[in-house]
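One structure is given here, and the rest of the page talks about it.
As you look at this complex, bear in mind that one protein chain is not there, while each of the others sits in place.
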Amino acid sequence: MTQVGTQTQQPGPGRTTWEPRIIGFLCYWCSYTGADSAGTARMQYPPNVDIVKVMCSGRIDPELITTAFANGADGVMVLGCHIGDCHYISGNHKTMVRMPLMRRLLAELGLEPERFRHEWVSAAEGEKFSKLVAEMTEQVRALGPLNWPRLLYERGVGHGMDLKAWGE
Amino acid sequence: MTSPHVKTKEGLRRISIDPVTRLEGHGKIDIFLDQDGNVADCFFQVPELRGFEKFCEGRPVEELPRITPRICGVCPEAHMMASAKACDAVYGVELPLTARMLREMQYNIFYVTDHTTHFYALGGPDFVMGPQSNPALRNLIGVIGKVGVAIGGEVIKCRAWGHEAAGIMGGKPVNPVNAIPGGMSKALKPEERDRLEEICRFMVEFGKFTLKLFHDVVLSNKEYVDLILNGPYYHETYSMGLVDEKNRVNFYDGKVRVVAPDGQELCKYAPPEYMQHIAERVEPWTYLKFPYLKKVGWKGFVGGKESGVYRATPQSRLNVADGMNSPLAQEAYEEYFETLTGDRSGKKPVHHTLAIHWARVIELLNAAERALELVRHPEITHPENYRVVCDTTPSEGVGIVEAPRGTLTHHYVTDERGIVQKANLVVGTTNNHAAICMSIKQAAQGLIRKGVDVTEGVLNMIEMAFRAYDPCFGCATHSLPGQMPLTVRVRDADGSVLTEVSR
Amino acid sequence: MTENTRTAGVPGNGGGEEPRIGVFICHCGGNISDVVDVHRVAEEIGRLPSVVFSTTHTFVCSDPGQALIEQKIKELNLNRVIVAACSPTLHELTFRRTLARAGLNQYLFEHTNVREQVSWVVADHELATQKATRLIRAAVARVRHLVPLEKRRIPIHPSALVIGGGVAGLTAARDLGDRGFAVTVIESAPFLGGRMAQLDRLYPTGQRARELLQPLVDEVVRHPRITIHTNAELLQATGFIGDFRTTVRLHPRGVDTSLKNAGAVIAVCPEEAPDPFNYGLTKRKAIYLPYEGCYPPHPAIDWKACTKCGKCVEAAGGAGIDLGGQPTDVEIQSGVILMAVGLDLYEPRRGEYGYREHPEVVTLAQLNRLLDADGPTGGKLVLNGRPIRNVGFIHCVGSLQHKGIHPPMPDGRINDYCSRICCTTTLRAATELKERFPQLNIYDFHEDIRTYGRGHEAYYDRASQQGIVFIRFDPQRPPRVERDPRGEAPLVVKTVDRLTLGEEVEVPIDLLVLATGLVARDMARLVDLYRCSVGSDRFLLEVHPKLRPVELAAFGLFLAGSVQGPMDTVESTAAAAAAASKAAALIAQAHVELDPFIAKVVEEKCSGCRICLYVCPYDAISRDDAKKVAVVNQALCTGCGTCVATCPCNAIIQFGFDDAQVKSEVLALLGRQPALAVAA
Partner (left out) sequence: MGTNGKLKIGMYWASSCGGCDISLLEIGPRLLDLIAIADVVFWPCAADFKYKDVAAYPDGYIDACFYNGGVRNSEQEEVARLLRRKSKTLIGYGACAADGGIPALANLKTVEGIYDAAYHHNPSIDNPNGVEPQPTYASEYGELEIPRFYRSVLSLKDVIEVDYQIPGCPPQADRVWEAIQAVAGGGVPPRNTAVKVGCTDKTVCDECPREKKLVKIKQFRRPQEVRPEPGWCILEQGIMCMGPATRSGCGALCLKADMRCEGCYGPPANVEDQGVSMVGALGTLLDATTEERARELVDQIVDPVGTFYRFSLSSSMLKARK
């Protein structure tokens, strides 16, 4: 199953061992710019977190998070402006409420809480960003592959489910 | 569909009353014949398990009165009420008079609706049309044809009005939502009350009519009375039912009374004590458990004073009670025992399985009378007392009501936030599971013999033993208007089908 | 350079037709290509369905690079373009314009960040190459769902409202007026000039503040296109960019220009109140003029202090004074609004370095008033009669606060920022003192000294030459101010000097000056009325410090001066001028064009549940009760997308970020779609 995840998640030649596949939803004005400043400062961090940009963390529909897990993500990160620093006044207040609730919901659905992380990263906090990515990558690596669709399939859920994407 | 490779012991034939499983689901009868063609053994299997007891864990206790009714959408009120009473106990709250009356009234109206369905659609046709009559007519349509279209209209009206009443009180006609810890979710408005009284008045008339119909069609028919009294439909078992402080039948509240086959009281327990009196056996060949009387003990599928097998049916409820809580039903109650015991002193109990139908009709009338009494109570529309607000710390509680199909027990344990940690449910029909197996076996033994053709009529008479209980395995065996389709496949030792009879 | 061209597909310009995607991967010199195998990436991406062209280029942002994009769009009928290069914050707009020049809708573009977020942070070439491939593959999936968008066009009323009559507000007003726009200035105080009027001499030139302010005020008040309202209170605000409607309440001044003998009239007034202009060092009458040459030139009445005794009316002979005036409300229409409300000075807590416990402890602002030739003491340095020998300055009072050491402000935060102007102001004052009173001993207690501006450092040098003693204290152990037990001087300041490697020092002090920092005004009303973004330092927050430094996120709102953070007069006027020119550029057009990335309610999907009405920070969503659906106001919407995540029916979409686009991106990143190597 590890191989399954790996082959499709890591196209091209090279590594065949499993690598955590993490989706990071970032707000544009703070966290995405924060990621940029980590780059400008040439801070090295693991490549496992792929960034999806939205204008405000308040746009991060919980459905996007379940979409990521349901389609094979091993972890999900949600990063937004610090409270009080929202470019859109209070957009991140919604994030501030949704994410803890999301965390509980995911746990009750049987997902390790460590696979979901929600933090505030300002445009200036490139270092915090790179640290978070490194931490997240390691804590997900420690948990091993999630591969939710495969897992549900084995549980007998969704007999009609197409597992081709997972190499079957 | 028992698969062809199923092995049967040398020299035995298997009769599998099988589409019960397939089409109504949830019920499957296997009859094994010995070489002489006599019944060797008989199994009634319930292939359904949904795990409510487990997934109630983790739910907020106040939601169980809305979750557990989905155990049975035919008698959701029974679960809602038992669950709500368990919740009251969990919070240790005392209900105001209005709240208690609202619950009991809603429950009695439901009783009328439910018993109506069973008598006219399920049990009745056998008598009205005759047990061996043409199956195509042995159904509600047939009944209507015989006793008149007007009556059919009344039957449909009774159900329709019953569900209208449920809607008025409970929001949804099916799976109502209005019982909460501490009472009901809303008060009864005067205009709603007026409509309910109209409905209840009608139901009392309907109950009287139904009882008269039972007299005219059944009791005045020598053949039927003989079948009831002398057919292969007689077990002596313990009886169980809920009684009020005057030992009168009460469906909503009271103590559980159990009497021995000879009528002596075995015990009378309050809900929290149920565990000292009831235990449930597990058998590997069915998903449904077999409750029995702990004090007497489990001796297998046998009747008598030594066996813990008991029945919780309308007849059982009459057996354990000293009377009814409404005048007309009381008259009927006395007549019931006089007729069946032939003893004017009102000797009890009776054990004639088919007479359960009669008891059910008496209960129908009783429920209607009781509902009318309650709807007329001046306090019923009190704007405040329809509930209390729970501010105590929840812990543990047991709630018991009489479901139409038997004593229904809900038992919850919660944490201090009222989140359910453990749930135990002893469901109505389950009480009768062992007895049903015995009744079917007895009927089969009485009816299937060497040389006897297993005809459709024979099958129906086996089924009558079964149907008398109005069994509700996920309520699947309700058939409206017809009856359970049956096929008997007679297999030889290799399990291959020799003959097949269907209807 | 690698080219992977496929010519299948239907030509077109986005919107429904079969996508024809062109991908341009930038080497950025070697910034990207030294780590990422851009050729391999281009090759793999070239094999994705709908990608008809994929290539690499040394500098895609260069003229030849852009020319290549234009050429390929035309040549291959590309209807989607992806550039994988630096961060979109830098060149997204550049490439949008490129598309526009090529006649392709500029929003059929996606900018993938493979420099800041790949080549600069992932050393391993293989991993970097894989990551770049993933990100671009996601972009390919995303652009398939792009549709052509048009900018919003909103008509502009060619006028501006300036809130605040200080140096920033006045500068901005003049610049806008000179450009020919109608400008209204509203000032809450009865007089113009703000903080600057209270200053004495300004670094770096040492000129008198009011001498610089005077001509600006004259210019503004004489300006034909500028209307001024003093005593003006913000009441209501509606509307949006191009057509704001602001209602202000004009409180009565009590005095008008027909008053002739102001001096005599003021003299007869029996009521006195502390004079805020002198930071409470002196008192003033209930009818007063703050300083010589103020504007308006005629007095105002402090209604809190006035008892309406009528003495002034008698003295004035009945003319020019009205004690019974009522406020009037006026509505001001404007296309844009400039925020120029300035800032406040930090007021030390009682007991902070002995403040308000020892009369010898004053703030830097108060000292400036004392040094002022027109000040309360006519510039003489006396403090309740005593001659002064030792003067101490303490820096960073109310600034650079440290968690755990400084108690938090009422809102629970600490002022961890540098107020920027205090160091130089302190040194300027100290050097002036030393020049005017050479016998003084001056001690400068600081945690740090920041003289960052042009000519600022000169003050430090001069101070050193003048023998001013610098003592650097440890922020963990700030100076303690006590009564001098030996009575040599009223006070003694005890601290540890880090410059002398932790030597304990006790300095006798006659006058202790606290260099208080700058804090944001209480702008609750303003923030609420105009939906301003506020930073964690409580100052208003610009859209982007470099890209859009004087704009607020809500369209049509500009930041003029120190409302945005601590600034000296130089920076304040510069910022104001910048805001004015930005605003002018906007209202010079008949229409403004805004990015189309806004929210839209899909009516047939909306249940009218009203939940989105709670969410919009800009009140851009209302409910059409007739249709029972929500409606988004295009001009008010800033495109944050919060309502999209809120709507339980998925009835709200955000152009450029709708669910299909974002989800397809997620799926592609996870290796779902589009399937790899379809036509390989």
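Going by the order they are written in, the chains are A, B and C; count residues from 1 in each one.
Convention: a contact is a pair of C-beta atoms (placed from the backbone, for glycine too) under 8 Å apart; a residue touches a chain by one contact, two chains touch by 3 or more.
Keep in mind that what you see is a predicted model, and the values were worked out from it rather than measured.
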* Structure fact -> Absent chain's touching partners (shown only) are A, B, C
* To do: Among B:96, B:123, B:170 or B:207, choose the residue that contacts the chain missing from this document, as touch is defined above.
  => B:170
* Structure fact -> Out of C:41, C:449 or C:615, the sole contact with the unshown chain comes from C:615
* Structure fact -> From A:31, A:48 or A:95, the answer for touching the chain not displayed is A:95
* Could you tell me which of B:107, B:202, B:251 or B:274 touches the chain that is not displayed? => B:274
* Residues on chain A that touch the omitted chain in the whole complex? -> 58, 61-63, 65-67, 69-70, 83, 90, 93-98, 100-102, 104-106, 108-111, 148, 151-152, 155-161
* Structure fact -> The missing chain sits against chain B at residues 1-3, 6-9, 12, 14, 18-19, 21-25, 28, 30, 32, 40-41, 43, 45, 47-55, 57-60, 62-63, 66-67, 69-74, 76, 87, 91, 135-136, 139, 156, 159-160, 163, 167, 169-178, 180-182, 185-186, 274-275, 278-287, 289, 291-292, 294, 298, 387, 389-391, 411, 417-419, 422-424, 426, 474-476, 478-483, 485, 487, 495, 502-503
* Structure fact -> Where chain C meets the left-out chain, the residues are 604-605, 607-615, 628, 642, 645-651
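Here is the rule we go by: only the chains that are shown with their structure count from here on.
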* **Chain at maximum distance from chain C, centres defined as averaged CA atoms** => B
* Select the chain whose centre, defined as the mean of its C-alpha atoms, is least distant from the mean of all protein C-alpha atoms. => A
* Averaged over CA atoms, how far is the centre of chain B from the centre of chain C? Could you give it in whole Å? => 75
* Interchain centroid distance [CA atoms averaged], chain A/chain B, Å -> 54
* Rounded to the nearest whole Å, what is the centre-to-centre distance of chain A and chain C, using the mean of the C-alpha atoms as each centre? -> 33
* To do: Could you list which residues of chain B touch at least two other chains?
  => none
* Complex interface listing, chain A residues touching chain C -> 8-12, 14-15, 21, 23, 29, 33, 35-36, 38-40, 42-45, 47, 50-56, 58-64, 67-68, 71-73, 82, 84-91, 94, 98, 130, 165
* **For the chain C and chain A complex, residues of the former touching the latter** => 40, 44, 87-89, 113, 115-118, 120-124, 126-131, 133-135, 137-138, 531-536, 541, 543-544, 553, 597, 615, 617-618, 638-642, 644-646, 654, 657, 659, 662-663, 665-667, 669-672, 676
